[in-house]
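Here you go, one structure.
A single protein chain has been omitted; all remaining protein chains appear in their positions.
Each chain gets a letter, A and B, in the order it is written, and its residues are counted from 1.
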Amino acid sequence: MNHRRQAVRGLAAALATLVALTAAGCSSKAKSGDAKETGAGGVKMGEGVTDTTITLGALTDMTGVYATLGKSVTQAQQLWVKQTNAAGGICDRKLELTVRDHGYDPQKALAAYTELEPKVVGYAQFIGSPFVAAVKQRVDGQDKGLVMPQAWSASLLGSPYIRVLGATYDVETINAVDFLVTEKGLRKGDKLGHVYFEGDYGENALKGSKYAAGQAGLTVVEQKIKPTDNDMSAQVAALKQAGVKAVLVSAGPRQAASLVGVAAATGLRVPVVGNNSAFAPQLLGTQAGPALEKMYWFASPSLPIGADTPVAKKLAADYAAAYPEDGLDNGVVAGWTAATAFGEILKKACEKGDLTREGVSKALLILNAHDPGFGMTHDFTDPKSPSSRQSVIIQPDKKAAGGMRTVREPFVSEAAKSYTF
Amino acid sequence: MSTFAEFLINGLSLGSIYALIALGFVVIFRATEVVNFAHASLLLAGGYFVAVLHEPLGFWPALAAGTAGAAVVGAAVEFLVMRRHRGADHSVLAIVTIGVDILLATELTRRIGTDILALGDPWGDAVVTVGPVTIAETRIAALLAAALLITAFLLAFRHTSWGVAMRAAAESQETAALMGVRLGRVSLGAWAVAGALAAVAALFLTVFPTPGLERGTSLAALKAFPAAILGGLDSTTGALAGGLIVGVVESLATGYQSDLAFLGRGIGDLAPYLVMVAVLLIRPAGLFGTKELARV
Partner (left out) sequence: MSERPRIPPKAYARAAAAGLGGVVLLVLPFYLERFWLQAGLFAMAAAIGAIGINLLTGATGQLSMGHAFFLAVGAYGYCALAGDGTDGLAGLGLPGWLAAVLAVGLAGLAGGVFSPIAGRLHGAYLGIATLALIFIGQHVLFNAHDLTGGYNGRAVPPLNLLGLTFDDSELLVAQVPFGAVEKLWYLGLALLLAGVLFARGVLRGRPGRAMNAIRDHRIAAGVMGIPVARHRAAVFVLSSMYAGLAGVLLALVFQRTVPEYFGMALSLEYLAMIVIGGLGSVAGAVAGGIFVALLPQVLNRYAEALPLVSAPGTGGIAPGEAARYLYGAAVVGTVLFLPGGLARLVARTPIHRPSGETR
């Protein structure tokens, strides 16, 4: 009997305490008023900003499908944070980059976003466009933190808070087709093969290639593949049978290497152009290396890491010094440009005295000529457009720095200028 | 027509690699009645050993070492994990192999990192042209290797004492044990053999026309599941037939995807599973599998 009474008493006491505490609003979550604090330097502060630090979030993939990209982008951004802090920080505050690895798992990506959301001003890195699409509603609806994804899909356009840095895949593909037509002898009436990934990357690029083909009088021969496909023999055989005069590849580096290698070996010696995610310097060491140097080009939203600009040279040197075992690739450029753009926006917001999320997005909307030193100027004033429509055409070259050299400087083709999303 | 022939030949050669992987499955299933979901990582392990060793040792010694290494890994899995619960429910054992697969795969992908490793094979990207059809030398080698190994196993199962012991253990473990068959040896041998076969399959999966060994290579092993099931999980002939069928179906479906676009694009990956389900509806134990008979 005693046990029973004790148990009931204890339970009742606990219950009462908890209810009382809750009703009294004794919870750290309870709203205590909407005071937006003004902090050091007379600057209004919001999430992720204190008197001494500004925190940025990075949602990356270091262990999943995009591990190569994730590693380069993260390390480049960590390097930028270190250098900026050494130079005094931004707005008299030190920068901090909180990195979370979601391993390309939707649940982990959402959890990481939710975890960091109250603690950061915005996200300088967000890999995985399906996940960005998944949180778009939250970002536009109530969170309003600036997100700079490393995914160039046009489906991400249209939000003032999610800003893609550089030409989207469809625009990039249109520019690539222009390169093929003007420099690689593709003529009206020819067939153009397009091997593309299932998903927004490939299908967005396909939209671009179909538009460009329509403008130039070409026919597109499609071959959809999955990211797990590594052997392109069947695709090459089908394209050969269709009699294509050039091939576009909107897939990953491995698929591009397999495609080019098989094409070269089986006699389909036509120019192959890939999108920016379809090359990695490691490929030059594989069997497809020689073929890649002869018949492969790829488009990119910025100059490569081995470019001849002072910023590129300094970045290459600093990155190699900080991470001597990791190769230089365009992921480093992508991470760096996103970080510097974010830094630029924060500086402008600081000048205006408002480091809240609204202040940051206001500063973003007036930034119309940001040049991170990689050949492009970015214009963020229109959320419905990407920040630039320019592309660079790059050719793999074992002897060049970063394994690649620029073949055509930043340009926008006529078709890309007239393209609407 | 020549394209059809090219798709067909490509499919057969790809199918022979799947047959090798499926054979490893079948060997384990016949000896221990366990479905081995860790086969993909055994494959990756074998390929990794060859990739790492081919520079110091040269290709053929590295291949031998890699095969042996994968066999050791397979045997280790059997000795440390599978043997401890021989009597357990088969679903549980299958799920344990999933756990083993995760452990092995995580370790290997961590070591491979973001590299694409070459295996240093002697065939390179050479191709052979017979009339209008071109086929890579590596694929011819794969066909020959698969044919050789599968024939060897068919003969071994029938004529060697190890093969007989394995068939006896597959029929009834208790009776076999009573008859003097060392069950531990049989299953250890089966796992080691499966590891070795997976290493050979890894070789052919990472040479031309694929760029090299990297973390996603093991996913190709997944395609051998429908091959093994389709042929019958306890039949070596079934592994061969299933592998070839899956390879041909995949190659044809991928090649003709423009014509099949009404079914949705990218049907190449799905087609083998549809064929498998169709076969299972007619023959629930696979084409060559033994039908389960129960006397009440």
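By definition in this document, contacts are C-beta pairs under 8 Å (C-beta built on N, C-alpha and C of every residue); 3 or more make two chains touch, one makes a residue touch a chain.
Being a predicted model, the structure only gives us computed values, none of them experimental.
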Checklist outcome for this item: Answer key for B:14, B:96, B:181 or B:248 versus the chain not shown reads B:96
Checklist entry - Any idea which of B:106, B:129, B:175 or B:258 touches the chain not displayed? => result B:106
Checklist entry - Given the full complex, what residues of subunit A touch the hidden partner chain? => result 3-4, 7-8, 10-11, 14-15, 18-19, 22-23, 25, 27-31, 60, 62-64, 71, 74-75, 78, 99-103, 105-108, 110-112, 114-115, 117-118, 130-131, 133-138, 141-142, 155, 198-200, 203
Checklist entry - Of the residues in subunit B, which ones touch the absent chain? => result 29, 35, 37, 81, 84-85, 88-96, 98-103, 106-107, 110, 222, 225-226, 228-229, 233, 264-267, 269-270, 273-274, 276-277, 280-281, 284-286, 292, 294, 296
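We take it that only the chains that are shown with their structure count from here on.
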Item to check | Inter-centroid spacing, subunit B versus subunit A (mean Cα positions, whole Å) | outcome: 37
Item to check | Of subunit B, residues touching subunit A in the complex | outcome: 3, 6-7, 10, 14, 109-110, 113-116, 118, 124-127, 134, 136, 205, 207-212, 214-217, 219-220, 250-251, 254-258, 265-266, 268-269
Item to check | Contact set on subunit A toward subunit B in their complex | outcome: 63, 65, 67-68, 71, 198, 221-235, 237-238, 240-242, 253-254, 257-258, 261-262, 264-267, 280, 282-283, 285-288, 291
